[in-house]
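The other protein chains are all here in position, but one chain of the complex has been omitted.
On to chain A.
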Amino acid sequence: MLAKKSVLKVAALAKNPQPPLISRTFITQAVITGLASHFIFGKDAQLADNIENGKYSNPSTKSNDTTSIDLFKRPMEPQYDGHVPLYLHEKFLMYLVSSAKSYYHPEDGINIVQLGESTAIPCCLENLKQIMLKDDVGRRILRERPNISSETLEAFRGSNLPPNSVGMTYFKWLDKEGVGPDTRAPVQYIDDPDHAYIFKRYRQCHDFYHAINDLPINIEGEITVKCLEACNIGIPMAIMGSIFAPFRLKKAQKERLYDIYLPWAVKQGLNSKPLINVYWEEIMHKDVNEVRESLGISKPPDLRALRKEQRRLRKELKIRYER
C-alpha cells in the first residue's frame, strides 16, 4: 500500500515536475523587495528622516542614540491645558472601544466623551472653524473664547430674566427634567487648540439645544438632539449616533423616532442657521420665539406628553382586547 502510494507520487512528480525553489521569478522578486525595503527602511532613509526632523541641526545635551526605544515618547508637546496627545493608532483603538461601549451604555458619560473626541477628525473641525470665521458672531466667539459652566449659568438664575426669554425657557426646562446645569467634561484628545475650543463649545451648548426645543433627556430626546446636531453642525459622532443608536430601542420608541422626531431633526438641522454661531450668553434675555425665528427652528411635538399618551392608549387597548 505504502509502496503503491510512493510509486504514484513519483509518477505524479515525473509528469508535473515541481519548479525549483530558487527560480528566476523568485530571485527577481527577492531583489526588488530587497531594494525597495532598503530605500524605504534602510539606514540611509532613516538618516534622511532624522536630518529632516531636525535631529542633527539642533545640538542638545540629550543623547542622540537611536537604538534604544523611548517608552515614554509622546507624539507632541501638550498644546493646551489638559491636552493628552495620542498617536493615531491609540486614537483608533479609543474609537473602537468607546463606540462599542457607547452602544451598550450610552448613559455613561465617559464613553460618549471618548467617542466624540476620537471621531472628531481635523477636517470636520477645520470646516466648522471656517464657518465660524465667516460669521460675525462666530468670529467673536472664537476671539473671546467664552466658557459655559455650571457657575456661569447659575449666575443667570439670579438676574431678572423676562418671562418667555431664552434664559427662562432654559431654567424651566431644567426644572422640568429635574436636573441642574452641569459643567461638561474638558477636551483632552484633540490636538489643535482652536479645534479643541470649538469642540468644547459644541459640548457646552448641547443643553441649550435640548432646552430651546423642549426635548427631554431620555434616550429618544438625546438621539433627536444628536440628529439635529449632526445635520446642522456635522460632527461625525452625532452622525454615527443618530444612525446606530435607534437600533437598540423598543418598537414603540423606534416608531416615534423614525416617524416624527428624526425627520423633524433632519429638516430643522439642514434648514436652520449654523447653531455653532450662536452666542448663548448674550441672548439669555432675548425673547425665545424671536430667537427661534431668527435661527429658523420650531419646536417638535412634546416628547414626554406623547410618550405618556401613547403608553396610556396602549394600556387601555391591552386591557380591552386581552380580556
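By definition in this document, contacts are C-beta pairs under 8 Å (C-beta built on N, C-alpha and C of every residue); 3 or more make two chains touch, one makes a residue touch a chain; residues count from 1.
Assume contacts and distances are computed from a predicted model.
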Should one name the undisplayed chain from "Pyruvate dehydrogenase E1 component subunit alpha", "Ubiquinone biosynthesis monooxygenase COQ6, mitochondrial", "Defective in cullin neddylation protein" or "Ribosomal RNA-processing protein 42" using UniProt, the answer is "Ubiquinone biosynthesis monooxygenase COQ6, mitochondrial"
Of the residues A:97, A:131, A:161 or A:205, which one touches the chain left out of the display?
A:131
Sole residue of A:79, A:152, A:272 or A:310 that reaches the chain not shown, by the stated touch rule:
A:79
From A:85, A:146 or A:193, the answer for touching the chain not displayed is A:193
For the chain left off this view, which of A:9, A:105, A:139 or A:311 is in contact with it?
A:139
Please output the residues of chain A touching the missing chain, sorted low to high.
54, 79, 129-136, 139, 143, 193-194
